[in-house]
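Some chains omitted; the rest stay in position.
When the chains are written out, they are named A and B in that same order, and each has its own residue count from 1.
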Amino acid sequence: MAIVLFTDFGAGDLYVGQVKAVLQRFAPGIAVIDLLHEAPAFNVRAGAHLLASMVGRFAEDSVFLTAVDPGVGGARNAVVVQADERWYVGPDNGLLSVLAARAAKSDCRRIVWQPQQLSASFHGRDLFAPIAAALAAHGELPEGWFEHAGGLDLEFGGDDLPEIIYVDHYGNAHTGIRASGIAREASLVLGARRLSYARVFSEVAEGEAFWYQNSQGLVEIAVNRGSAARLLGLKVGDGVAWA
Amino acid sequence: MAIVLFTDFGAGDLYVGQVKAVLQRFAPGIAVIDLLHEAPAFNVRAGAHLLASMVGRFAEDSVFLTAVDPGVGGARNAVVVQADERWYVGPDNGLLSVLAARAAKSDCRRIVWQPQQLSASFHGRDLFAPIAAALAAHGELPEGWFEHAGGLDLEFGGDDLPEIIYVDHYGNAHTGIRASGIAREASLVLGARRLSYARVFSEVAEGEAFWYQNSQGLVEIAVNRGSAARLLGLKVGDGVAWA
């Protein structure tokens, strides 16, 4: 059992610690794992695909607290999704919709509970954290805090996203395309460039660019001992195609 | 019960792990929460106001290990402050003085204990960590490690600081002004610019700048889906006024 955090709050910023203080208060002794706090800021679609690529490796009773939430404090709803025996707490802005669409079964509840103090800008701390803690500590949804929802308000669907959705600190560019469906002979097209497949970094020369199946199962653009993002001028949102 | 860390040691650097190794040895099983390791480097006054804005949300028996400490290894003293039932370990250079001035009651003890190995540059690991661990593990000050002090050597006082004290990774600029005392009609003055109040990001147009009460209760300058720091050229230390 663990609470897993996936946000754009910033790994070095002052937000994550405030979330953890709430979790520690309401779910003491339960492990908290920082999966990512550098999800592309304000980019809900990229975050939705990135999150969906990683959840399958977590234990079935995991509780995810998720926030890429530019509309916080506005009209968007907040939800708890149960998908393939894992729980997800977060905004109903599409962030949870890719993993829900890909799950064998999923269920959605709208959050109606409000804490005594609810800031306009930090629902991760004030709303999602107490709910994630309650779920993790008790293994079930607190009575009366939710209403059943037919589905999510905003759905991106479960299809791949042929774009760069994340650039890591090495400069590797992750796409929203699952590599299992792509033939190894295919060339990845990036503007005027074409990249071939390699199984692993050390199979290509130093400084050479290639695509491969990364450890999350996604198509990734990389350079052996170099930064693909810098070398090829890549950024989140750039489109990719196949030839 | 938790040990809460507030430092300028760097979230990605090799210092925090060394502190945690000491805490784990002397206070095994006690939760450690990273509140912030990116406090503005060498800027004790900004750190003092930032810390003071956040401590009220932590449980009353929390033990804070604090370090923004450019004078480490020199003549400044080290202290333990007890303020409103929370404990704070750190340098006596003003860092703890804002929260102490604002507390209903506070008490200050000078650290006289010295560890067997005390590096000149890393008291966070060698001095503050064993003391924070002892406090957290035993709930009281070890006998003979302290002498009573009439007050802190350096006091900034409890008043607001009309400056930018922190810029977060979104580019939002936090000031040292508590928002509860500011009328919503007031315009925040930044050089030649005037910014109006908004309750929340989604109330203004994309790319528009405004001020609001942030989740720590401070006046913050922000831009909807953009970076206020980049757009307005803001940095820690810039002064702000009202009109």
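Note that a residue touches a chain if its C-beta (ideal position, glycine included) is under 8 Å from a C-beta of that chain, and two chains touch if they have at least 3 such contacts.
Just so we're clear, the structure is a prediction, and the values are computed from it rather than from any experiment.
Trainee: Tell me how many copies the full complex contains, given that 2 of them appear here.
Mentor: Spelled out: 2 chains shown, and the full complex contains 3 copies.
We adopt the following convention: only the chains that are shown with their structure count from here on.
Trainee: With centres defined as the mean C-alpha position, give me the chain A-chain B separation in Å.
Mentor: Spacing between the chain centres: roughly 30 Å.
Trainee: Which positions of chain B touch chain A when the two form their complex?
Mentor: Within the complex, chain B touches chain A at residues 2, 4, 10-12, 31, 33-38, 50, 54, 57-59, 166, 168-170, 199-203, 212-216, 224-225.
Trainee: Under the stated contact criterion, what part of chain A meets chain B in this complex?
Mentor: My answer: residues 10-18, 20-21, 24-25, 28, 41-42, 70-75, 119-122, 125-126.
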